[in-house]
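With one protein chain held back, the other chains of the complex are shown just where they sit.
Labels run A and B following the written order; every chain starts at residue 1.
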Amino acid sequence: MTMTMDRPHGPVERHDVERQVRALQRRYASAVDGKRLDEWLSLFAAECSYVVITRENVERGLPLALVFDDSSDRIHDRVVYIEEVWKGHINDYRQRHLLSDPEIVADDDGIRIRQGFAVYISEPSVAGSRLLTTGEYEDEVAFVDGEPRFREKRVILDADVLPRYFVYPL
Amino acid sequence: MTMTMDRPHGPVERHDVERQVRALQRRYASAVDGKRLDEWLSLFAAECSYVVITRENVERGLPLALVFDDSSDRIHDRVVYIEEVWKGHINDYRQRHLLSDPEIVADDDGIRIRQGFAVYISEPSVAGSRLLTTGEYEDEVAFVDGEPRFREKRVILDADVLPRYFVYPL
Partner (left out) sequence: MTMTMDRPHGPVERHDVERQVRALQRRYASAVDGKRLDEWLSLFAAECSYVVITRENVERGLPLALVFDDSSDRIHDRVVYIEEVWKGHINDYRQRHLLSDPEIVADDDGIRIRQGFAVYISEPSVAGSRLLTTGEYEDEVAFVDGEPRFREKRVILDADVLPRYFVYPL
């Protein structure tokens, strides 16, 4: 794992980091919405975590999370569960992410991102699409062989409870 | 019709294409949300198509589409229908597009775009706004006299059925 950035950053370099962060988040959203979970996995660094937690619990300092995959192995297991264990036993749906502009802080320790999002779902037996959740990403990204990868993907949900269970990564 | 792009593209040129694509999609959304359908028409190339189809039908390889305007004439006809035939006979509404970041592939054949979207509507007799649909654009753009224009606007809906009929272009 190599960090390719050093302080201070000029405007051109900053623009380039922003472009790469946007592309990473777009690929992330495209991979999970398209249910291409191997591609999703490929966006994480070797040491990584994927967490889904409510804003309420973050603010109260409660560690209770809906998802707490604190290693690459657990994130791999999640894909196996989705694709092999749960498949055929769940009410399936399509997913659609919309993201807001990212707020990016880049320094020697890496790149930290805050970015709002909304996820909509479409279910086979229901007319129209509906909102599954809104929230904010608080991510940490590192450059691995020149490519940005998630060291931490932290999905913070605005609501305390979602209107239905979710299957695919948010 | 002139293609102003040749492979390979440097980062500056790529940035410029992205800026123009974003501006085109923003104008598209602004024109349809503002019901300025002549402006909407002006964003298409001479040879063009406008298609609305469900993801379900795309995946199954079914050609059945909600809208299949496969020529400039048909797209013009659509505007006449909306502005002269349907007007006063439909339950009208306002429309609001939100778009995700575009994924752009530019080569000698033109520019292909994939871009997620959500469309909300507001109806006179209903409190608040609601989601009409989410989906993805799979568009093809060419440069005509230096300006980007749609050769194909392909609107792929996430849901199989929408919660109400739609009148304005998506």
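In this text, contacts are C-beta pairs under 8 Å (C-beta built on N, C-alpha and C of every residue); 3 or more make two chains touch, one makes a residue touch a chain.
Note that this is a predicted model, so its numbers are computed, not measured.
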item: Among B:V67, B:L98 or B:V144, residue touching the chain not depicted; value: B:L98
item: Per the touch definition above, residue among B:R26, B:R60 or B:K87 touching the missing chain; value: B:R26
item: Touch residues of chain B, complete complex, unshown partner; value: 16, 19, 22, 25-26, 29-30, 33, 94, 96-99, 118, 120, 122, 124, 126-131
item: Contacts of chain A with the absent chain, listed as residue ranges; value: 11, 15, 55, 98-101, 103, 114, 116-118, 131-136, 158-163
